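Excluded from the complex is one protein chain; the other protein chains are retained at their positions.
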Amino acid sequence: MTCWETIGAYAFRSLGYGERLLPKSDFTLCQQFTLIGSGLIWNIYFGVLALAFGFFLANALALAKTARSAWVRKPAEWFIFVFRGSPLFIQFFLGYQLFVLLPKNGVELWGITVHTDWLTKAWAGALFVLFLNTAAYSAEIFHGALMAVPKGDLEAADAYGITGFARFRRILWPTMLRLGWPAYTNEAIFLFHATTLVFFSSFPAFRQQGDALYYAGYFADKTYNPFIPYPIVGFYFICLTLLLTWAFSLVNRRLNRHLPSNQRARIRLRPQLIR
Amino acid sequence: MKKTLLASALVALSAFAANAQDTVRIATEGLYPPYNLIDDAGNLAGYEVDLGNEICKRAGLTCEFVQNDWDSMMPNLNSGNFDVIMAGMSITEERKKDRLFSQNYMPPAVSYYVATSADADIKAGVVAAQTGTIQAGHVAESGAQLLEFKTPDETVAAVQNGEADAVLADGEYLQPVVDASGGALVVVETIPLGDGVGAAFRQSDTELAAKFDKVIAEMKADGSINELIKKWFKEKAVLF
Partner (left out) sequence: MFSYCADPSTLDSTRWMLCYLTSGKHLLFYSSFGTVLLLLAVTAPVALAFGFGGAMAARSHNPGLRLFGKGYTAMVRGIPDIIFFMFFVIALDQALEWGLHQWRCPDWVEPIRNGLEFKVCPAAKVPPSSAPQIWHEVYGFALAVVTFAIVFGAFAANVLYGAMNAVPRAQLETAEAYGMSHRQVFRRVLVPQMWVYALPGLSNLWLILIKATPLLFLLGVKDIVYWANELGSSKTDTFAYPHGDWKLWYFLGLLVFYLAFTRLSEIVLSRLSRRLSRGQATMAGEAMRKAAA
């Protein structure tokens, strides 16, 4: 099999297209690169969607944490503490065990049957756990940024008569995003790294469709040589990290575009926010 | 700090090297009762542990059982961290290419498809199996949809909670589980897989493999291996 044929057969194997059986003998570098790259699709899927959904919940949580009413504030604080204070590994595990306990035939809610069995599948269940997890970490970042919004900005808003939701939407929120963005970039990078835990902790791989680490593990198991597949995963993740940094710096430039160039926040990678 | 720690450990360790008699280190998984398990006192036990100790006694070897993950068995065997694997490993043509097997110490047995009902779809449905086992390989090729887990008990749990339609594993492992389920689990179908279970060695370790082979043949001849099988696998066991 030439390398092109291999790519044709396995490039979308992780989604269930192409060759049904994984290679069994005569392993080539091309096979390893193709299949592990195919698995990377899942890492990107988990990372992008968890980040996108998590962003909204994070904003809500950050606001709830600033609320005066303890009824709003306390749950948000506890949510953030539980998800930031425990290992993601354990969260995945508990998540899977809980989803499995849900009734198989769905739950009757107001006469409508809500199906729950899809939650035990990695594509939904793991995404849900990652979504909650990144929301908690991002909420902490956004809360910190919200607290750091300069007093002068708010006074200026008051002077212009901007109040209530308009003040939040036009003054507070953009400044919060701008201040929090470098840290949020870090969170995004480490979220992508965390996606490798999905099939590793508790969610079973279905029809041998897994992420990059799953296929690397398959090759390490078959070839007894961990020194090739795992560095390939590393290589893919370096590329992914560079791509992500670039995309986030574009947003960062837009958020800072009104500022003189020497006052702009630069994105510096600090590994302060992994799980 | 790390250097001194390592250095002092090395010095301490080289003191043992003086004892010429090499210990044969036997690895097992400890999660596959009754083949191998960790008993309630926290020690390794099971059929393979009893058998391994008996083989070593008869062959005049000093042996020690160590516990190791199923996933990392072969890399550790090849890099010499232990010398033998006795972990319910089925003998297959594919595996014979990269490791040496003793003759089987469990007869070629059948694997069971176990499900919650007898009409479970094992041809095209979702079948759970442990990663890296011959059963997992069989499911992948059978046309059913393979659901992989790291440990054997997770595969059974997957059937009990409806994740999978059926589980495929060694009959000896599944039989007690089915018995204990009180009718909740049933055997759907049985298929012969592999040439029985044997001990695995590095390909260059022909001498050690020959020693094990000889004692296993001896134990088959005098019937003592059947006694051990009966002790651990109860009355339904297939004997030599």
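As written, the chain order gives the labels A and B, with residue 1 at the start of each chain.
Definition applied: a residue touches a chain if its C-beta (ideal position, glycine included) is under 8 Å from a C-beta of that chain, and two chains touch if they have at least 3 such contacts.
Nothing here was measured: the structure is a model prediction, and the numbers come from that model.
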{"item": "Contact set of the excluded chain (shown chains only)", "value": "A, B"}
{"item": "Contact with the hidden chain (one of A:L29, A:A67, A:I90 or A:V114)", "value": "A:I90"}
{"item": "Contact footprint on chain B, counting only the chain that is left out", "value": "1-2, 5-6, 9-10, 12-14, 16-17, 19, 21-25, 30-31, 33-34, 37-43, 62, 64, 66-69, 72, 75-76, 78-81, 83, 98, 151, 153-154, 156-157, 160, 176-177, 179-180, 202-204"}
{"item": "For chain A, residues in touch with the removed chain", "value": "81-82, 84-90, 93-94, 97-98, 101, 189, 193-194, 196-197, 200, 213, 216-217, 220, 224-227, 230, 233-234, 237-238, 241-242, 269-275"}
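Everything that follows uses one rule, which is that only the chains that are shown with their structure count from here on.
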{"item": "CA centroid of chain A to CA centroid of chain B, Å", "value": "38"}
{"item": "Parts of chain B lying in touch with chain A, wherever the complex brings them together", "value": "71, 74-75, 78, 94, 98, 126, 128, 131-132, 140-141, 145-149, 154, 157-158, 161-163"}
{"item": "Residue ranges of chain A touching chain B (in the complex, touch as defined)", "value": "21-22, 24, 100-101, 104, 117, 120, 204-208, 217, 220-221, 224, 226"}
